[in-house]
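The complex appears here minus one protein chain, its other protein chains still in place.
Moving on, here comes chain A:
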Amino acid sequence: MKTFCSVWLLLSLVELSPAPPASQEPPLACTGAPDPAPPQPETAEDMASTGDLEPTHYPARRAAQVALHYLNTHHGSPFRVFGLQQVHKASAEDVGAGGRKYKLDFSVTDWGSGSAGPALRCSADVLFPRTERHSAPEVQLHCEALHQINSTAQEDDAFYQKYISPDSAVSARDIPDSFGNMSEEMQPFWRLARVAASFIMLRESSENTEFNMAKVASVTQQESREEQLMLEFVVLLHDFPSQEIVQWKLLASWSPDRGVRVLQTEWQPRCPHATKPPN
């Protein structure tokens, strides 16, 4: 972190392009500590009452996004990442001990197959505990025909064989680049990062957040362990309500058999003076 800041300091002192009368940046200019999401005045109907929710409104969509993160943690792979297509029906009710449970009927598509593939119909229960300190939402999920969609076993195996070899040491930054480009070789790593990030996005979600992965800042392959690919990622997550970009470092393992597991996560302050994590 210190090295990063020193490099940043040097970079900010070197003006690469002719600047107009510009404000001189203080050395530690940064995007700031993420606030806990500002308390949202809740849409009167959707948040307070029990019963049917408008499927196009944000409370249903945020809950569905949580279910989506859960789906990706279980079924995501280097060649499969799901995206939310549409919420069909939603309802919510307050449950004991101050939690709120959403019942959802929604569709997802597999982004991994290139363009919009067939949609999968899913149903989920998402429970947001309303506790003093944040705790992760609980999800129960069922998707139709999950095992009938085209298997990616072949691509998974080929990818695994290529990178499990002891001299493999993949290392890359900024996926995608500023123009949205990523090489074909990097795509499975991007998807793995997205899946690994889903563990964090799931854990950090509440009714006041809506997370997507904005980009992969870096991927660094670690020494394989127990026949698992070991990847250290730094991911940037975007949260809609606060519009913040939140940075996390994580260590994930993957193999075709065991899928993605996240072993370590570390929230990274983007300002040196920020020390408190988002939740």
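Methods note: a contact is a pair of C-beta atoms (placed from the backbone, for glycine too) under 8 Å apart; a residue touches a chain by one contact, two chains touch by 3 or more; residues count from 1.
Everything below uses one rule, namely that contacts and distances are computed from a predicted model.
Within the choices "Autophagy-related protein 101", "Trafficking protein particle complex subunit 6B", "Glycerol-3-phosphate acyltransferase 4" or "Carboxypeptidase O", the name that UniProt assigns to the complex's undisplayed chain is "Carboxypeptidase O".
Checked against the hidden chain, the listed residues A:Val95, A:Met230 or A:Ile245 yield one contact partner: A:Ile245.
The residue touching the chain not shown here, chosen from A:Arg80, A:His134 or A:Lys215, is A:Lys215. On the side of chain A, touch with the chain left out of the figure occurs at residues 8, 11, 16, 19-23, 25-26, 28-35, 38, 40-41, 43-44, 54, 56-58, 61, 83-84, 86, 111, 116, 173-174, 176-181, 212-215, 236, 238, 240-245, 271, 273-274.
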